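Below is the structure I would like to discuss, written out as structure tokens.
The complex appears here minus one protein chain, its other protein chains still in place.
To keep things simple, chains are lettered A and B as they appear, and every chain counts its residues starting from 1.
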Amino acid sequence: MSVDTAFKAIAARHGFPLDEAIKIGGNYVPLLQEGEVIYVSGQIPRVGDVVRHVGEVGTDIGLAEAQQAAAISTLRALALVQRHLGSLDLVRSVPRITVYVRSAPGFTQQSEVADGASGVLAELLGERGLHTRTSVGVSQLPKGAAVEIDFLFGLRRS
Amino acid sequence: MSVDTAFKAIAARHGFPLDEAIKIGGNYVPLLQEGEVIYVSGQIPRVGDVVRHVGEVGTDIGLAEAQQAAAISTLRALALVQRHLGSLDLVRSVPRITVYVRSAPGFTQQSEVADGASGVLAELLGERGLHTRTSVGVSQLPKGAAVEIDFLFGLRRS
Partner (left out) sequence: MSVDTAFKAIAARHGFPLDEAIKIGGNYVPLLQEGEVIYVSGQIPRVGDVVRHVGEVGTDIGLAEAQQAAAISTLRALALVQRHLGSLDLVRSVPRITVYVRSAPGFTQQSEVADGASGVLAELLGERGLHTRTSVGVSQLPKGAAVEIDFLFGLRRS
């Protein structure tokens, strides 16, 4: 099974539509390629016009839902990269992701939330999906989203 | 009009003096070039010795002032790059900016604050100023600044 076929299956399992337009802001871009590195802007768990997971993790939102929010943010990033490259086969590495979790004061499972993103990358890309990761708890995120993640992807054959 | 002349005009409009010394910390540097990438340290809206916009966005500080804080932080970064390179003409891309907004609990317009930075980059650099962006709400920033932004600039002719 090709990685793009696998991506369809994983996206479907998460209820993430791949054929929909991805909303894009004004004076910035969702994705930028610089040599063999692709930078992806911070992604929140938005599907179409709706941010699917809004709220503070630890009070409004539990760990499992926050992990799902991290998975959706990751699927958005992968969809952007797939549209840009034509195929996710060209992704050779994921050097870094930074996972911002909108956290209740006493919530300290930011790493566990980030596992929702890491799991998607591992399932889809295997060894190529191994990444460095920073997970932090922040007080707010755009549109009140529960999670925001930005990504670096590498195209280099190393 | 050259980009450096345009920079003078934009900085003047924001009341940002280009001829002033930019304060520099101890064991770190405001800017570091590594091959064709320039890393710029997190910039707060400091002009000379004074942090111009201090406070929590959403309570002490409104959206328009926070956007102005983001613009000043961006002008500082551009001034550092101009001094390093001699001219902003050599900037080919802005792969990424990360915008930290010191946010009141209910404030969710971090993206709109970041537009204050993106607008300066677009006005000054046009297509070359398009960038990926991550905007997050944090609980505090150095010296109580309302906004902090770090930057990557690219020198590569792609």
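What we mean here is this: a contact is a pair of C-beta atoms (placed from the backbone, for glycine too) under 8 Å apart; a residue touches a chain by one contact, two chains touch by 3 or more.
Just so you know, these numbers come straight off a predicted model, no measurement behind them.
**Q** Check the options B:9, B:32 or B:64 and report the residue that touches the missing chain.
**A** Selected residue, touching the omitted chain: B:32.
**Q** Could you pull out which residues of subunit B are in touch with the chain that's been left out?
**A** On the subunit B side, contact with the omitted chain comes from 25-32, 34-35, 37, 39-42, 98, 100, 102, 138-144, 148, 150.
**Q** Need a quick check: the contact residues on subunit A for the chain that isn't drawn.
**A** Within subunit A, the residues that touch the unshown chain are 36-37, 93, 95-98, 101, 103-111, 114-115, 118-119, 121-122, 129-139, 152, 154, 156, 158.
Just so it is clear, only the chains that are shown with their structure count from here on.
**Q** Where the CA atoms of subunit A average out and where those of subunit B average out, how many Å apart are those spots?
**A** 25
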